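One structure is given below, represented as C-alpha cells, and several questions about it will come after.
Omission of a single protein chain aside, the complex is shown with its protein chains in their original locations.
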Amino acid sequence: MIDKFWPDMAAAVADIPDGASVMIGGFGSSGIPFALIDAVCAAGPRHLTVISNNTGSGETGVSALLREGLVDKVVCSYPRSRGSVWFERLYQTNAIELELVPQGTLAERMRAAGAGLGGFFTPTGYGTALADGKETRMIDGRGHVLESPLAADYALLSAYKADPWGNLVYNTAARNFNPVMATAARCAVVEVGDRVALGTLDPEAVVSPGLFIDRVVVREQP
Amino acid sequence: MIDKFWPDMAAAVADIPDGASVMIGGFGSSGIPFALIDAVCAAGPRHLTVISNNTGSGETGVSALLREGLVDKVVCSYPRSRGSVWFERLYQTNAIELELVPQGTLAERMRAAGAGLGGFFTPTGYGTALADGKETRMIDGRGHVLESPLAADYALLSAYKADPWGNLVYNTAARNFNPVMATAARCAVVEVGDRVALGTLDPEAVVSPGLFIDRVVVREQP
Amino acid sequence: MSLPRLTTHEMAARLAADIPDGAYVNLGIGMPVIVANHVPAGRQVIYHSENGILGVGRSPEPGEDHDPDLINAAKDPVTLIEGGCYFDTAESFAMMRGGHLDLAVLGAFQVSATGDLANWATHDATYPPAVGGAMDLAVGARTVYVLMRHTTKDGTPKLLETCDLPLTGTACVSRVYTDLGVFEIDRDNASAHVIERFAGVSAHALQSVTGFKLVE
Partner (left out) sequence: MSLPRLTTHEMAARLAADIPDGAYVNLGIGMPVIVANHVPAGRQVIYHSENGILGVGRSPEPGEDHDPDLINAAKDPVTLIEGGCYFDTAESFAMMRGGHLDLAVLGAFQVSATGDLANWATHDATYPPAVGGAMDLAVGARTVYVLMRHTTKDGTPKLLETCDLPLTGTACVSRVYTDLGVFEIDRDNASAHVIERFAGVSAHALQSVTGFKLVE
C-alpha cells in the first residue's frame, strides 16, 4: 500500500544537499513548516537558496536558517517584516543575495514550473526596477514582462491533515504558498497536524492531491 | 444584501448579443449547462463564437446551438464524439469555422485570461500542425509554443450548489472546465441544482469564489 | 502656512463614502486598512486579502478565542465573515491581476500626474526592499485609489509631475484621497481634477503644495 508518511522530521530532510534550492511555505507566521525547518537547521546543509514569501521573524522559521548561516540567497517578495532582524543583518553586510520578486509573480512562476510551462507574460512590474534586464513586450497595448518558471529541489510545507497518499487539506489562511510550492518542487516534504485514514478526506475538498507530495511527517503537538 | 440569483434562465441570458463569444462548461455530458443553453436557443442570438471542450451530442447542449444555426465558430479540443452529428454536418459543408486547440492549452489560455496574463510558452503542440503560424522558442533545450489568453463575453456554466454571493461547489467530474471559464468571462452565468444560505458552504471547500460569478439561476428539477 | 488637515480617520471615512455597495475590495497595509471601519452602514463590501482570503472580517477582540493561522496581509489576526472562503496564493493573485477586484486602496510615497505610483521602495540602500503584492494590485485591480497625506512631514509634495522614487506601476492610479482633498488623475493631460477641497483649504494653498497642475 502507498504510504508517504516518514517516521520523523530528521529523516525526511536528511538528503537535502549543500547548494540545494528549497521552497518554504507560509505567509507571515501562518502555514510555516517550523518543525521541518528546525530539522534542516540540525542537519546543516550549506549554501542553500531559499524561496519563500518572507524571511522569517525572530529566531524561528526562515530566520533560523539565516542565523545558522546556511543560506546564500533568498528569493522573496517581502523580506522586511516585524522582527526580520537576521535577514536585515545579513543584507546590510552583503552576506546574502536577494532576488526580489513581486508576490503574484513569485506564485505564478512556481505555478508555471509545476504546470510544465516555459514562462509567461505578466503586466506586473512593467516599467519598474523589478523588470530591469527582463524581456518585455506590448500585448494589446499594454506592457508585459516575460517571467520564467521557478522550480526547486525541495519544498518544505505545512498542512493541517494528510492521508497516506499525501492528499492534503489546510487550515484557513495557512494555505497560502503551500499548494503551489508542492507542485513546483522535485521533492515536496510536508509536516501535518494529523494523519487521517485513506477515504477520510472529502474528495471534493482535497486541496493538494497526493501526486504532488513525496513525504509527510506528523508534527508533534506542543 | 448581495444576491446574484436571477429569477429564470431566459432573463439571465437575454442580453447575449449577436456576435458574442460564449464559453460553455462541461466535458462529454458532465457539467453541461443544458438549461442555460436551451434559454439561449430560445433567445436566438446569431453569429456566436462558442468555446467549449466538445461540440455536443445528439440534440441537446452545444448541438442544439449548432442545429439552430446560431454559431459561426467553435473553439474546441474534441469536436468529434459519439453523436456529434450536428457539428459534423456543418463542418463537412464548411458552414462552421473550427479552431482546434489541445485541451490543456485551451484550459490554460482561459486561465491566463482569468489571471491577467498576456500569454505563456507551452511545450504542448510544438512540432505539430497545431503550432503552425505560431511563435515558438527553445527554452532549456525544449521547443515551446507561445499561446495567447482566451477570454469570452459570457460563460454558461453548471454547478451543484451556490450561495447568494455566487460561491460555487460542483459534483464529482462535473467540475471540469466550469471553474476556469468562470474566471475568463466578462459575465459568468451559472445554473445550479440548489441555492443554499450564506455560510452553508465550507469556506475551505468553495471551488469558485463568488467574485468570479455574475448571475446564478436554479435549474428546475426534472 | 498651516493648512487645516483631515485626521487619518477622517481621510479614511471620506474614501469609504465612495466605495459602492457589493464591491470586492483590497485594502493595502497601513492607512488603507482603516477604511473598513468607516464604510457607511447598509453597504456590503467584501474584502480580499492577498494571502488567500475573500471575506475578511473584523479583528478578534482582545481575549477572544481566535485561529492563529487566520491573519491578513499585514500579518494581523482577523476573522472570516459568513460567505467568505480561502484559496492559495496563486489563485489569490489571479484574482488581483485578472481584474476581478473592483477596487484596491493603496498607500503611497508619491503619485505622478499620469497616475504612476511609488509606494514600495525608498532610496535607502541599506534597508532591504520589499514589494509584496503592491505591483500586482497596481496593475490588476479595476480601479486603484491612493490614500495618503498630501505632503511629507517636511512639507514636500507627494503629488508630483514625475515620481523620483522607484515605481510600483505606471498609469495605474485613478484617484488620490489626501488630508486636503480628493483628486481624479487626468492621465492624458498630466494633471488632476479637484473633486473636493476640504473645508478651509483654498485653491491657491492646495496648488502650492501640489507638484502638478490642479484643475478645479
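A, B and C label the chains in the order they appear, each numbered from 1.
One rule holds for everything that comes next: a residue touches a chain if its C-beta (ideal position, glycine included) is under 8 Å from a C-beta of that chain, and two chains touch if they have at least 3 such contacts.
As the structure is a prediction and not an experimental result, all values here were calculated from the model.
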item	value
Partners of the unshown chain among those that are drawn	A, B
Option touching the unshown chain, where B:4, B:67, B:175 or B:215 are the choices	B:175
Omitted-chain contact residue, chosen from B:91, B:154 or B:212	B:91
Missing-partner contacts on subunit A, residue numbers	1-2, 111, 113-117, 163-165, 167, 183, 198-199, 201, 203-204, 206, 209-212
Absent-chain interface as seen on subunit B, which is shown	27-31, 53, 77-82, 84, 87-88, 91-92, 98, 100-105, 107-108, 110-111, 122-130, 143, 170-180, 207
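The criterion applied here is as follows: only the chains that are shown with their structure count from here on.
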item	value
Most distant chain from subunit A, judged by the mean position of its C-alpha atoms	B
Computed distance of Cα centres, subunit B from subunit A, in Å	33
Centre-of-Cα separation between subunit C and subunit B, whole angstrom	35
CA centroid of subunit A to CA centroid of subunit C, Å	29
Shared interface positions of subunit A, touching two or more other chains	108, 122-123, 170-172, 207
Contacts with 2+ other chains: residues of subunit C	80, 86-87, 93, 96-97, 139-140
